[in-house]
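Heads up, one of the protein chains got dropped from this complex, but the rest are sitting where they should.
Moving on to chain A:
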Amino acid sequence: MKNKVIAVVTVVLGLTAAIGPRTIFPVCSAAEMKMKCYYTAQWELVVGIIAALVGVGLILINDKKIRTVLSVIEIALGALIVLIPTAIVGVCSSPMMHCVSVTRPALIVTGVLEIVTAAVSLYFAVEDKLGKGSIKVAQLEN
């Protein structure tokens, strides 16, 4: 059950990264010329949709090995969500622009949450694969 809940969260975060830069926290309007943030929104759409699809895979697939691989992919996609507006493509250079003060921070938060959620999913997948281990007899102090 907890695996499914975590997988649903990764899907929601992936969709947020995909459509957020066009709806909830939009990049600057590209009426006259296409700025850097326009391309960031394009890349985020692709990466976000892939992240959501990988999340759907996590919901549907129960095999531990595949879940481990999907979680690792999801972590990498979360890192990409952060890196696209900060390093790979970037946003407008003026700190006064909307894409700098709203879109980029929102994508950073979404990406970091995606990484954390995928890391938890990976932890559960690896733990399930290895088993919980034998219970050691506790020796109490005193």
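Note that in this section a contact is a pair of C-beta atoms (placed from the backbone, for glycine too) under 8 Å apart; a residue touches a chain by one contact, two chains touch by 3 or more; residues count from 1.
Assume contacts and distances are computed from a predicted model.
Note on the omitted subunit: UniProt lists it as "Putative ABC transport system permease protein", one of the names in "Putative ABC transport system permease protein", "FAD/FMN-containing dehydrogenase", "STAS domain-containing protein" or "Carbohydrate ABC transporter membrane protein 2, CUT1 family". In the complete assembly, the contact with the undisplayed chain comes from A:108, out of A:19, A:56, A:73 or A:108. Only one residue in the set A:13, A:70, A:92 or A:118 touches the chain that does not appear here, and it is A:92. The omitted chain makes contact with chain A at the following residues, 28, 92-97, 100-102, 104-106, 108-109, 112-113, 132, 138-142.
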